[in-house]
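For this depiction, one protein chain was excluded, whereas all remaining protein chains were kept in their positions.
Up next is chain A:
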Amino acid sequence: MAHRNEEEGSIGTSMHGVTAKEHVFSFSDQGEDAWSSHSVQSDDPTAMFAFPVDSEHKAKVFKPLSFAKPHMRAFHLGWISFFTCFISTFAAAPLVPIIRDNLDLTKTDIGNAGVASVSGAIFSRLAMGAVCDLLGARYGTAFLLMLSAPAVFSMSFVADAGGYLSVRFMIGFCLATFVSCSYWTSVMFTGKIIGLVNGCAGGWGDMGGGVTQLLMPMVFHIIKVAGATPFTAWRIAFFIPGFLQVIMGILVLTLGQDFPDGNLSTLQKKGDVSKDKLTKVFWYALRNYRTYVLFILYGFSMGIEMTINNVISEYFFDRFQLELHTAGMIAASFGMANFFARPIGGFASDVSARFFGMRGRLWTLWILQTSGGLFCVWLGRATSLPIAILAMMLFSFGVQAACGAIFGIVPFVSRRSLGIISGLTGAGGNFGSGLTQLPFFSSSRFHTADGLSLMGITAMIFTLLVAFIHFPQWGSMFLGPTSDNRTSKEEHYYVAEWTEEEKLQGLHEGSLKFAENSRSERGKKAAPDGTSTPLENENPANV
């Protein structure tokens, strides 16, 4: 009873990361060898999935407690892989007080290694979208996990500052799982809920940076109690994140599935996986000034978050004379706040958009990120432990919610280059982390406390850039939408990314559909537009 679905997917389906409301591929065969246990009513009667799905077999509901194939399973495998990589990347941070004695490190050495740990992912995140296109989300994820596991294990060889820096640099590449995870959820979940799904995946993955601050001192302590000397125990402790990565890699490959309908290799022989030209997609991303603004902004929310993951445990250990595991516990609560903080940020962005449209989203972002910076300043100033902890918790909420809020805006910046832009934004996070660690935490010029305050002030200054994000159709923080009748239409903005030639071929159809859906970003003034414009009357050309 195979039902051949002849509808061809629109071009421009390059899935380089987070995609919101794109059509993906056209898939034919549902096939009797359907892999789900039982089918529930769905819009597509030929599909046999555990959840209701749309015409692309993307799930229309999000049930976090389910592990059903293929959608929820992909979600869990995706975010846990990302979570594991966060654990590995920041595993050294809570153990620095031991490592610095073993390897005779200076503050400069420690700081430089911290910068190195986040720098690799700047490039791997950019490349990851293309890798997932080529290999599928499963192998994209598995490659990252299983090829960086040797780097984690090689901590046992490290004997000096140079070795330490190299190993942390190589481990850091695996943070590109952010992109592979978003890619995977984007092919599995439909546009209406993808914001929430990605907010949860991103937030829960980021939690790894917090969990590691608890996990590593605990593992270190257990190994010490079992009889190892401290300078050996920390090396053995690194085997744990290494094992986790290998196990996750194998789980991803055995339990996961690239697309709702099967794996990439199986599907490639069936239908054409049509793709947009990479150069064009890149070009339109680079031409859009908002890309750069988002790059910087994410650097001062996610970037700061990653910097704190690297420095906060040592800070509490030294400044307040705490035990290693106590400092770890406090540091952990910073990262763990991600569990709800990031999804709440995304949610707040959505709610403000309901009333005020895109202008609401921009204001929400500015408020959250600026208050994050403010509390960071307070954290640096705090001299008593309870105040420091309070400041840190408020700070963590501010920056993490800001991360969620930024990705409420990213899907609207471009439709054609959405994947590249979210990859670039993600890379900006790593860039910002390196940028803040280098001057503020890598030399003896500043006390760490002053470094924190300065970082907060810098963040608040750069967050003012939000005011420069202007959409002709929706406005910006201080300006309303343009009054020009032509440019104030969403269609104009999104179709401008296609040349006349491409429009003649009808390649811009997806953008038109997206533009129509994006009218919700006008806020309460969004009038349901029943009349179709001349552009929308074109029939999809058969390419």
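One rule holds in what follows: a contact is a pair of C-beta atoms (placed from the backbone, for glycine too) under 8 Å apart; a residue touches a chain by one contact, two chains touch by 3 or more; residues count from 1.
Here is the rule we go by: contacts and distances are computed from a predicted model.
Not every chain of the complex appears here, and the one that does not is recorded in UniProt as "High-affinity nitrate transporter", selected from "Large ribosomal subunit protein mL43", "High-affinity nitrate transporter", "ER membrane protein complex subunit 9" or "Eukaryotic translation initiation factor 3 subunit H". Taking the complete complex into account, A:143 is the one of A:90, A:143 or A:164 that touches the chain left out. When the full complex is taken into account, the listed residue touching the unshown chain is A:107, out of A:107, A:221 or A:280. Among A:55, A:156 or A:326, the one in contact with the hidden chain is A:156.
Residues of chain A in contact with the chain left out of this view: 97, 100-102, 104, 106-108, 139, 142-143, 146-147, 149-150, 153-154, 156-157, 159, 229-232, 234-236, 239, 242-243, 245-246, 249-250, 253, 263, 265-266, 268-269, 318, 443-444, 447-448.
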